[in-house]
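As structure tokens, the structure follows; a few thoughts come after it.
The complex appears here without one of its protein chains, the remainder shown in place.
Entry: chain A
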Amino acid sequence: MRYVDEFRAVDSVQRLAEEIRKTTIQHWSVMEVCGGQTHAIMRYGLQELLPEEITLLHGPGCPVCVTPQSYIDKAIEIALLPDVVFCTFGDMLRVPSGDSDLAQAKARGGDVRVVYSPVDAVEVARVNPDKDVVFFAVGFETTAPANALAVRRAKDEGLTNFSLLVSQVLVPPALLALLSQPDCRIDAFLAAGHVCAVAGLDAYHAIAEKHHTPIVATGFEPADILRGVLHAVRQLEAGEAFVENSYERAVAQQGNKTAQALMMEIFEIAPKEWRGMGVIPASGLALNAAHADFDAERRFGAIGAAPRRDCGCISGAILQGVKRPPDCPRFATSCTPDNPIGVTMASMEGACSAYYQYREGGSGHER
């Protein structure tokens, strides 16, 4: 498989690991931002290949995980309405809210459908003119252009029975919020390569400079991730802090201008609540005034505050890299992917789920 096999090749992975060992002198904590990177790190056991001076912290880049509980409650409420078809990516089905989730709403008779693309949900709306079709638009800069495209299509076709329940978030403001925490122990970021491919690198320069923190755009294969770590460690050991592109085959400095234009044609920047991190200014997207008719909140009522449910889950701290899954007494005991208490276990790309799936023994013992 071109563009994959060469980035998993044993010799290049081992060469990079050796290079990192030679470069590392001091202790460093490097946060990989994206859940896909966390998944790959656990899947391939990359932490085991790094010197013990380097700690990988797992960041907030799992779109399922950072979607607040109030949105899940609203999604379940809408999905259970008669004459509604609720379309979603599969990952959202099992995200728990209280004692329910979308999979249970489906079992209770809600018409919940898993789609592979938001454009498929537009097709559902087209063939079901008597139903209200709602798509759960979650994700980062990576999903926003496709969600925008779905709205543009629905508008062009004059479909009035299609809407989005929007929980779109933006990465740079979240990184800034993490660095501004008093107990922050992040020395460098591996920025999410696919987000950078869409949004470009411009937004990161001010962050790297203000907090003197290297930010390295990094891919998702084992060699990509090690290369990102190597570049971050080189900067750290040299006392430097700048934005570096380690994922040149996908990321251009300016990003994808077409996708950015499409996003801003449909959405506008808005304050946004992140699960575990609270409301972060200018960290989300909302449908703009010209497309407000496609807003599911306008049709089905605004999202309220979720009731506080203290289940003892520490996913908020995990999403900020303050704690790791094995720090939680419930990890792999009362909280498992079969019975997730929190979202970081429920989502396939959540850090808890990645630890549970891939760590030897799964008992949570750190090396």
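Assume a contact is a pair of C-beta atoms (placed from the backbone, for glycine too) under 8 Å apart; a residue touches a chain by one contact, two chains touch by 3 or more; residues count from 1.
Here, contacts and distances are computed from a predicted model.
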Handout entry: Hidden chain of the complex, named as in its UniProt record, picked from "Heme lyase CcmF/NrfE family subunit", "Carbohydrate ABC transporter substrate-binding protein, CUT1 family", "Transketolase" or "Hydrogenase expression/formation protein HypE"
Key = "Hydrogenase expression/formation protein HypE"
Exercise for the section: Please pick, from A:L57, A:V138 or A:V322, the residue that touches the omitted chain in the full complex. Expected result: A:V138
Exercise for the section: Just name the one of A:W28, A:Y71 or A:F89 that touches the chain not displayed here. Expected result: A:F89
Problem - Positions on chain A contacted by the hidden chain, ascending - result: 1, 4, 8, 10, 13-14, 36, 42-46, 48-49, 63-64, 89-94, 114, 116, 138-140, 142-143, 194, 222, 337-338, 348-349, 356-362
